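Apart from one protein chain that is not included, each protein chain of the complex appears where it belongs.
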Amino acid sequence: MKFIHKYGSPKRFYALAGRLVPWFAGITAILLVSGLYLGLYWAPPDYQQGDAYRIMFIHVPNAWMSMMAYTVMAVYAAIGYIWNIRLADILAKVTAPLGASFTLTALVTGSIWGEPMWGTWWVWDARLTSELILFFLYIGYMALQASIDDDRRAAHASAILAIVGVVNIPIIHYSVYWWHTLHQSASISLTSQPKIYATMLIPLVVMSLAFTFFYFTMLCVRARTEILWRERHTDWVRKLLEAKS
Amino acid sequence: MSYGMFAAMRAVFSRELLVFWRRSTEIMTALVFFIMVTTLFPLAIGPERHELMLVAPGVLWVGALLATTLSLNHLFASDYQDGSLEQLLMSPYPLSALVLSKIAAHWVLTGLPLALLSPLLAIQMALPMKAVGTLVGSLLLGTPILSLIGAVPAALTLGVRGGGVLVSLLVLPLYTPVLIFGAEAVAASAGQGFASVAHLSLLGAFLALALSFAPWASSAALRVSLD
Partner (left out) sequence: MTWSQFLAMGGFGAYVWSAYGFAAIMVAINIAQPLMQKRKVWTRLRRNLDRAGEDE
C-alpha cells in the first residue's frame, strides 16, 4: 500500500517515467526493426496465402494490444475510482487514444487483408466485427471524457463506463462469434487463418512485444504531459519551469 | 409517516407513470419512430414479400432498439433539471432500488408498448405468422434489458454537452448482444435457422444479469453526476 502511495504521487511518477522513456523507446526500436526483418524477410511465404499473410504480423499484434489496452484502461480507471488515486485516473485517460489507434490499425489492416483473400473490402468476420464494436467503446470513452469539464467527475464517470465496457466485452465477443458461425455458409473468416508454424510465431511474438513497449513508451510521454498540466499550480511544477527557463 | 423500502419503490414507480401520462408526447416519440422505420423500409426495399421477409426480423429489432435509444433521454434528464433527482439521492432508501423503479416505469412506458405494437408492424414487414409470437416474446425480454443497460450512459451524461448524441454512441456497443440474439430468435422462428428457444433463454439470462448489475451501476453513475 505504501509502495502505491509512494509512486501514486504524480510528482514521483513524473520523474520515474522521465527516466524510463529512453529505455522503453530503445527497446521498442530494437524489437520493431527485428520484427520487421523477421516478418517481411525471414519468414517464408505461406503455402495458401503467399506473401499476403505477412499482413498478419501487423494485424494480430494490434488486435491483441487493442484488447489488452482496454482491459488495462479499465483496471487503471477502477483503481482510480475506488481508491481515489489521481495517477490511476491519468493513466486510464491517456491509454484510451493509444488503444483506439491499435483498434483502428487492426480494423484497417484486417480489411486490407480481406481484399486479396476473399475479394471484399469489408468482411463481417467475427474478429473484425468485435474490433469494430471495441472501437466504438473506445470512442465513447474518449467522447465522455472530453465532454465533462471537471477532471474528477470525468475520471469517475468514464471509470464506470470502462468497467461496464470491460464486463460486456466477453459477452459481446461470444455473441459476435456465435452470430458469425450461424451465418457462415461459404464464407471463410480471418479466424480460420493459416496454420501457425514456428516461423510465423516468432515474428508474431516479436511484433507483439514491440507494440507493447511502444504502448509503455507513449503512455509515459502522454502521462507526463497530463501530469504537468493538472499539477500546474503546485510548487514542484513551478520549480521545474523556473529551472528550465 | 414513514415508508418501507418496497412502498418507496412503488411510490417512485407510480409517480413516474403519472408524470409521463401528463407528458404523453414523450411516449409517442418512441412508438412513432418504430412505426416510421417499419413503414419506410418496405418503401425503400420494394413490396416483394420474399425480400421483406428476409430482413423483417432485423428491421423490426433495429427499429425497436433505436426507438428505445431515443427514449433514454427521458429517463433521468427532466428530473435532473427540476431537481427531483437530487431529492431521490438524498432519500434514506437504497438508491439502486429506487433507480430500478424508475427504469421499470420507463420500460412500461416505452419498451412494453413497442412489444405490444410489434405484431401490427410485423404484418407490414411480411413476417410469417408463426414468428410473431417469438417477436413479441423477444421484445418483451429484450426491451427491459435495453432500458436497464441504457440507464448507465443516461446517468453518466446528465447535464453534459451533446448528451443526447453521446448516449447513443455509448449505448451502441453494449446493445449489440441483445440485438444479435433478439433478431436471431425471430429469424429462427421464421424458419431461417434452428430453434428459437435457445436464443430466448439466453435473452432471459441477459435479463437476469442486467437486473443484478444495472441498477447498481446506474446509481453509482448518478452519484458521480450529481456530486
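Quick notes on this structure:
When the chains are written out, they are named A and B in that same order, and each has its own residue count from 1.
Note that a residue touches a chain if its C-beta (ideal position, glycine included) is under 8 Å from a C-beta of that chain, and two chains touch if they have at least 3 such contacts.
All of these numbers come straight from a predicted model, not from anything done at the bench.
Although it is not drawn here, the omitted chain touches the following shown chains in the complete assembly: A. When the full complex is taken into account, the listed residue touching the unshown chain is A:Ile55, out of A:Ala17, A:Leu31, A:Ile55 or A:Leu91. Within the whole complex, the absent chain has one touching residue among A:Ala15, A:Ile30 or A:Leu104, and that is A:Leu104.
Of the listed positions A:Ile27, A:Val75, A:Ile112 or A:Val205, the one in contact with the omitted chain in the full complex is A:Ile112. The omitted chain makes contact with chain A at the following residues, 40-41, 45, 50-52, 54-55, 58-59, 62, 97-98, 101, 104-105, 108-109, 112-113, 115-116, 214, 218, 221-222, 224-225, 228-229, 232, 237-238, 241-242, 244-245.
One rule holds for everything that comes next: only the chains that are shown with their structure count from here on.
One inter-chain figure worth recording: chain A and chain B are separated by 32 Å, centre to centre, where each centre is the mean of the chain's CA atoms.
Against chain B, the residues of chain A that register as touching in their complex are 133-134, 136-137, 139-140, 143-144, 147-148, 153, 156-157, 160-161, 163-165, 167-168, 171-172, 174-176, 178-179, 182. Those residues of chain B that touch chain A in the complex are listed here as 152-153, 156-157, 160-163, 166, 169-170, 172-174, 176-177, 180-181, 184, 193, 206, 213, 217, 220-221, 224-225, 227.
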